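This part shows chain A:
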Amino acid sequence: MKNIAVCMKQVLDPEMPLSLFRIDPETKSALPARGAPPVLSPFDENALEAALRIKDDEKAKVTVITLGRRLVRAVVTASLAAGADELLLLEDASFNEFDPFLTASALAAAIRKRGPYDLVLCGLQAADTNAGLVPIGIACLLGVTCLTGAREVRLKEESVVVARSLAYGYEVLEAPCPAVVTVTYEVGSLREPGVEAFMSASAKPVIVWTAADLELEQAGMAGGRTEILRMEVPVRASRCEILEGESVQAKAEQLVSRLQQAKVI
Partner candidate 1 sequence: MALDDLGRIVGEANFTKNPAALQEYCEGKGGCVPRALVRPASTEEVQRIVEWANDTRALLVPVSSGPPHIHGGSTPSVEGAVVVDLRRMDKVIRVDKNNRVVIVQPGVTFGHLQTELARQGLSAYLPLLPRPTKSVLASVLEREPILMPSVHFDSTDPLLCAEIVFGTGDRMRTGEAAGPDTLEEQWEIGKAQISPFGPTQMDPQRLVSGAQGTIGIVTWVSLKCRQRSDEARAFFLPSEDLDALVELSYHLCRIRYTGTILLLDRVNLARMAQRTPREIHGLQCALPNWVLFVAYEGYGLLPEEKLKYLEEDLRESASSYGLEPVTDLAGLPGEALYRLLLGPSSQPYWKLRSHGGFRDVFFITTQDKTPYFAKRMRKLARRFGFPTQQLGMYMQPVVQGTSCHLEFNLYFDPTDLTGVKRLRRLEAAAVDRLEREGAFFARPYPGWAEAAYRGYPDTAAMQRKVKAIFDPNWVLNPGKLCFPPGSGRQD
Partner candidate 2 sequence: MTWQDFIHDMQRCTRCSYCKYIPWRLIRNFRFSEGCPSAARYHWHAYAAGGKFNLAYSLLQGAIDINDSLLEVVYKCLMDGSCDIACKVQQDLEPLQHMQEFRVECVARGYLLPQHQPYLRSLRAEDNMLLRRREERGYWAEGLEVKRVTSDKAEVVFFAGCRYSYDQDLWPVARAAVHLLQRAGVDVGILGADEACCAGRAYELGYEGELMKFAEHQRDTLATVARTAGVHTLVTACSDCYSTFKVLYDKIGKKSDVEVCHITQYLERLIQEGRLRPRKSLDLNITYHDPCHLGRLGEPWIHWQGREYKPVGTQIWLHDPPKRFRRGTHGVYEPPRNVLKSIPGLELVEMYRTREYAWCCGAGGGVIDAYPDFAQWTAAERLEEAHEVGAEAIVSACPWCKRNFLDTAAITKDRIGIFDLVELVERAVGGSE
Partner candidate 3 sequence: MALSEEEHKVLEGIVGPQYITRDPIIMESYCQVWGNKLEFGDKWHRPPAAVLLPGNVEEIQAIVKFCNQAGILFKPFARGFEYVATYLASSRGILLELKRLNRILEIDPKNQHAVVEPFVPVYQLQDAAGKLGFYVGKPGVGYSASCVSLACCHQEMTISQLYTSGYGRNVLGCEWVLPTGDILNLGTANRKGGWFTGDGPGFSLRGILRGRAGANGGHGIITKCSVKLYPWYAKAPSECELKREPGQALSAAQLEKVPDNYWVDVLTFPDTERMLQAARDIGQAEIACLVAPAYMNTGFHEEGNDEQWAKLKESPPDLGKFARMMPVIVNGHSSRELEYRRKAVRAAMEKWGGWLEPEWNTEKVKAQIFQYQMWSTGVPGLRATGDFMLSTQGADGSVEMQLAYRPVEFQALQPFAAAGNVLHPNMGMSYRPMEHFSLGCSGGIATDFDPWDPASLAAGKEYLEIVYDPHGPCRRFGYANRGAMMQVEDVNHIHERWGPIYDRADRWLQKVRNMLDPNRVADWSAYIPPEYQERPDEERHACC
């Protein structure tokens, strides 16, 4: 039986209206929005789907690992509802989701501590930072191969085979297991768990570890290495002008000339 770990991040709802977005200047972090709870990063949902597809075809155990300061159970248990076998929560007030190094260290430590694994699946990047650094960090810390941007993932006896998206097609790569693979949206959306799946998910095991459980301090990893200097809500100004004209052609001409004026074309 294969052991697959899927790293999933809880992020602020990327579709949340800008008007609800607030930043705490003290801690330089985004505040939870009233009435808009966090979600699982959509790329990571793709990673879980990739894992579940492997599990559809062969015996595999899928462990979802999520790290955060305060994890919303109903949100993170969606992974169990969708079909993951166990959920490992790394929850500690000292964690900083915006520090890729610390995050990677913690995840790697957790993966190692949890036992033998064949594959670690991650989303291409997190929907909040869009950094894409953590999977590579995990691979480095675990000392395994990292394959990025997979649109398809398959496991063979001792290796993993991925189809990796390119600008005009894809390439097929194979690496020995264990390995870290990041996936793109092309893998497919996470299958939608129904109400009953959500209700029965509560029976599946959820393990909670803190920073102390991971012995990060001892490994010299605690505290992280990233400093956030500023965090701001971008000011987006837009001006909409409606071009008047007798005909479509006249309007189009106006548009071209205006775009040229703006040095856009």
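Miscellaneous remarks
Quick note on the criterion: a contact is a pair of C-beta atoms (placed from the backbone, for glycine too) under 8 Å apart; a residue touches a chain by one contact, two chains touch by 3 or more; residues count from 1.
Selection rule: all candidates are chains of the complex that A comes from, given by their letters.
These figures come from a predicted structure and were not determined experimentally.
Taking any copy into account, the candidate from 1, 2 or 3 that touches chain A in the complex is 2. On chain A, the positions that touch candidate 2 within their shared complex are 13, 15-17, 19-20, 32-39, 70-75, 77-78, 81, 189, 192-195, 197-199, 201-202.
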